[in-house]
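To keep things clear, I will list the structure first and then write my remarks on it.
Each chain you see keeps its place in the complex, though not every chain is here.
Labels for the chains are A and B, by order of writing; each one numbers its residues from 1.
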Amino acid sequence: MEITLSELASVVGGRLDGPGDLVISAMAAIEDADEGQCTFLGHERYLSQLEKTGASAVILPEGVTCRVAAIRAENPYVAFLKALQAFAPKREDLFPPGIHPTAVLEADVELGEGVHVGAHAVVGPRCRLGDRVVIAASTVLLADVIVGDDSLVYPMVTVRENCEIGARVVLHAGAVVGSDGFGFVREEAAVHKIPQIGKVVLEDDVEIGANVCIDRATTGRTVIAAHAKIDNLVQIGHNVRIGERTAISAQTGISGSSSLGDDCVLGGQVGLADHVKIGNNVRLGGRSGVIGSISDGQTLSGYPARDHREWRRLNVHFSRLAQYADELKQLRRRLDALEGRDGGSTTENA
Amino acid sequence: MEITLSELASVVGGRLDGPGDLVISAMAAIEDADEGQCTFLGHERYLSQLEKTGASAVILPEGVTCRVAAIRAENPYVAFLKALQAFAPKREDLFPPGIHPTAVLEADVELGEGVHVGAHAVVGPRCRLGDRVVIAASTVLLADVIVGDDSLVYPMVTVRENCEIGARVVLHAGAVVGSDGFGFVREEAAVHKIPQIGKVVLEDDVEIGANVCIDRATTGRTVIAAHAKIDNLVQIGHNVRIGERTAISAQTGISGSSSLGDDCVLGGQVGLADHVKIGNNVRLGGRSGVIGSISDGQTLSGYPARDHREWRRLNVHFSRLAQYADELKQLRRRLDALEGRDGGSTTENA
């Protein structure tokens, strides 16, 4: 794709400050940008990178000196995002409306307008797909699945029976929605499966990463609330509820029947025990492990998770343990001397 | 699905204590249940929830007062499980016997009676499927795979060549059985792959979660023994053996050539180093990391894993490290005073 600098200035709502016919072929980060590419100055601390950038054009605020062509914008980052959208491939180019001849639509499927169903995709009986839904190649929806308008389901996704997907949801490749919750009852040498007959509900504007697993509820619903964003390889157990706008980084696991409030942010590789209640606006550092409930607005880290600053302080002390052990020994020797002993205590603590 | 209370009482083997013609449309947890739904009283500690439940009927023991319709049962939880089974969709409705016209069966496949092979599934040459096996849509078995009677393979599963799956096994969506073990040999700047020519054997009644990976053995077999249950996103390395009835929670990783005995229970996000031998009846807390072998009957937690109670005690001490460091400083000052010093030691420990 190619666009002139004046077109780009118009797209991002900035002021052209350079040759309007300069051709821009890509957007790039300031340290990577090459000739023919446009970048942006995200913060004044990158001014030194601005001087040496290979970019042919830069989006930056008024008043900042710049040796290459510029687009002046109040918020260069927001302008950059608009430029990225302009350069992004159009969904309808990648997934044009239409049902591929190899796709299988089972009985009583309802399709909205402008739906794409890709090659070898399978849409189970009684599924209902809203307008402009994309079901990419080789994805499978089992029976009675509902998908809202403008949702995009990448290849190799499995949505099990009866699950409900809202509007403008994105499901990345390999995600599994509605697998059985992990529930078994031991009875002497036998292991009985607890039937998992609930469902999964993904509300509007949810995004689910690649190879994520979301288990259906035993009874009732596992819910991912509106605008929640879940990164790759995350595990969501049965009967979990994830609040609105909560973001969960990769490889985190939420055990069964736990809940996260709204606007939480979880780092990567976090683990939550089962039946844990997390409030709103909670932040959990990467790799933290939560075994108890957390009230609104807390920031925790470590395992077991505790206040983030406290955890940092305790880690400093942990790193001094050899020194503390040494001091203990010195204090004991000095006490021995004061008490008139001559090392008798060394046998106490080998 | 709808069922009358008297039918339900009969299904779960309980005594009807209410209007037999009451229509029940779903089972639900006591705190979620709505009108038309039936729940159960799992323990006396939920008596307060019983009072405010929205359920129209409750399964509970004789003698417990209840303001709504009841089914009286000696073990309400077991009765509830039977009720769940009654409400669960029938496997043959979701996956009716028959080979979908788009399914591909390669040469010399042997099929038992009542087999389901779903749309776009691929069954490789010389595979043998037992009676009533389900191979759901878009699943692939490569060459020479054996699947025992009544096993259920959900969509998007890959079973690599020569692997063996027992009877009544469940493989959830996206699972990979028989991928290559991770083995390479460095030789200066070259990296040579160690051919992985063994197989994976899943014994009878095993359940494998969504997006689980089980590597084939380098030579010989990776074995998941009968009745073992493995949750989503677990990694099983090459030449591992998992014992009978052992349960492994989500996102746990078992490195190559390690073994777990029978009846073990592993929490989520546990890690085992390679060549570790775990005995029978071992319990590993969530997120524990095991770097050495463990004898029968132990309960361990933490990383490196140690006795669970010991780990809890040490965590209490960890949380007091700032206090201990402070006490050390005070003791040093008091000793300095006793010895007639006046702070000279503060330069010792900055």
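The rule we apply is simple: a residue touches a chain if its C-beta (ideal position, glycine included) is under 8 Å from a C-beta of that chain, and two chains touch if they have at least 3 such contacts.
Because the structure is predicted, anything quoted here is derived from the model rather than measured.
Asks: For a quick check: 2 copies are placed, so what copy number does the complete complex reach in this file?
Replies: 3
In this section, only the chains that are shown with their structure count from here on.
Asks: Based only on mean CA positions, could you tell me how far chain A sits from chain B in angstrom?
Replies: 24
Asks: Which residues of chain B touch chain A in their complex?
Replies: So the residues of chain B in touch with chain A come to 26-29, 32, 77, 81, 84-85, 87-89, 94, 100, 102, 118-120, 136-138, 154-156, 170, 172-174, 205, 207, 209-211, 227, 229, 231-233, 245, 247, 249-251, 268-269, 286-287, 315, 318-319, 321-322, 324-325, 328, 331-332, 335, 338-339, 349.
Asks: Once bound in the complex, which stretches of chain A touch chain B?
Replies: Residue positions touching the partner: 102, 104, 120, 122, 138, 140, 142-143, 156, 158, 160-161, 174, 176, 179-180, 182, 184-186, 189-195, 197, 211, 213, 215, 218-220, 233, 235, 237, 239, 251, 253, 255, 269, 271, 273, 289, 291, 303-304, 306, 313-314, 317-318, 320, 323-324, 327-328, 331, 334-335, 338.
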